[in-house]
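Excluded from the complex is one protein chain; the other protein chains are retained at their positions.
When the chains are written out, they are named A, B and C in that same order, and each has its own residue count from 1.
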Amino acid sequence: MANAFNLTRTEQDGAVILALSGYLDAHTAPQFERAIEVEFSGGHTKMIADCAGLDYISSAGLGVFMSFIEDIRAAGGDIKLCAIVPQVYQVFDVLGFPEIFDIVDAQAAALERFRSGAATKEV
Amino acid sequence: MANAFNLTRTEQDGAVILALSGYLDAHTAPQFERAIEVEFSGGHTKMIADCAGLDYISSAGLGVFMSFIEDIRAAGGDIKLCAIVPQVYQVFDVLGFPEIFDIVDAQAAALERFRSGAATKEV
Amino acid sequence: MPSFDFLLQVPSSTDNLAMIRDFVAKVGEKAGFDEKEVTKLALAVDEACSNVIEHAYGGNNANKEVRVRGSFDAEQVVVEVVDTGRGFDPGQIPVKDVEQLVRERRSGGLGWRLIRSIMDEVQYQMVPGEKNELRMVKKIRKGA
Partner (left out) sequence: MPSFDFLLQVPSSTDNLAMIRDFVAKVGEKAGFDEKEVTKLALAVDEACSNVIEHAYGGNNANKEVRVRGSFDAEQVVVEVVDTGRGFDPGQIPVKDVEQLVRERRSGGLGWRLIRSIMDEVQYQMVPGEKNELRMVKKIRKGA
């Protein structure tokens, strides 16, 4: 069914990698929201959302990124996004997310940006 | 879309192999019917319907087999069916097709049955 | 468990059978049927709708509608197929086995057999001048 959403968590070099797959809509966004909440309240502020397997996102999914990013950045961390497929990227793009979020090609590049302490985008 | 049906034709050892794939329903059955008609009127009476790629069949698809089999057998040929996946086989089975049609596991077995001149089932 | 109601209406065309199957399959999944049961449910409804398109409306006709209502609760799935075309009397369908149909070189006559073998209850009702309705019930067997 085109409603399944999946989230797998790994850690690397002090960053939490959340690999998203499937459909992130108003039905599945709460699951993603809880995952970010758990990380943040557990003191993990360096997060990477690996979107390679993400087939679909609606505004409810985008909202999860929006509502956490300020607090995470204030705590010295960031949510970096990587490996977004074109049909999902067009949604981020039309709303202007690339100006606010750090979006890179691959996990390795996201990790590198945390390592090099690349300036976090600011709102 | 779960409506696509495809038919590819090859010949081997004097038999015509029609490989069916996708969904064979009231919408796509006419396409299969024309293919059988073309073979039969072209003098090809040894036919193998390779169902390995067939995901779905409804009674409209079954009807194509039913309406031609007598004439094809009367002309010394047969339609042998092979490689039917379980969820399609259950439809053939519930209607009693295995008692009437020669259904085997694989193309090779179907060819072998034409070669050995295995007795054609009779109605 | 409350009951859940779904409705799909499409133009009378065999081109839309795939959409009807997908709709019914999803209702079946939501009701808790396994993959095999879902496939059979979709087949029964495909047969019913193919009959509506071919017989009740006499072929594809974009101005006529095929209406499929699917609902379920903890016990059963109910699917109703409604048309506004020509009605008929299912009691008059000749009962012929496949052997006989093959001998007569018939390509039809199996749809009703499939519907009856798949569904637990089948009722056909004509409301003259209004609609024809085929109501089919499939029970949900726990742990089956």
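By definition in this document, a contact is a pair of C-beta atoms (placed from the backbone, for glycine too) under 8 Å apart; a residue touches a chain by one contact, two chains touch by 3 or more.
No experiment lies behind these values; they were computed from the predicted model shown.
Touch, as defined at the top, links the missing chain to these shown chains in the whole complex: A, C. From the options A:Asp13, A:Asp71 or A:Asp105, the residue with contact to the unseen chain in the full assembly is A:Asp71. Touching the omitted chain from subunit C are residues 2, 4-11, 15, 19, 22-23, 26, 30, 62-63, 65. With the whole complex as reference, residues 1-3, 23, 25-27, 33, 56, 58-60, 62-64, 66-71, 87, 90-91, 94-97, 99-100, 123 of subunit A touch the missing chain.
Here is the rule we go by: only the chains that are shown with their structure count from here on.
Each chain gets one centre point, the mean of its Cα atoms, and the points for subunit A and subunit C are 45 Å apart. Averaged Cα coordinates give subunit A a centre that lies 51 Å from the centre of subunit B.
Centre-to-centre separation of subunit B and subunit C, using mean CA positions: 26 Å. The multi-chain contact residues of subunit B, meaning those touching 2 or more other chains, do not exist; every residue touches at most one other chain. Shown for subunit C are the residues in touch with two or more other chains, of which there are none.
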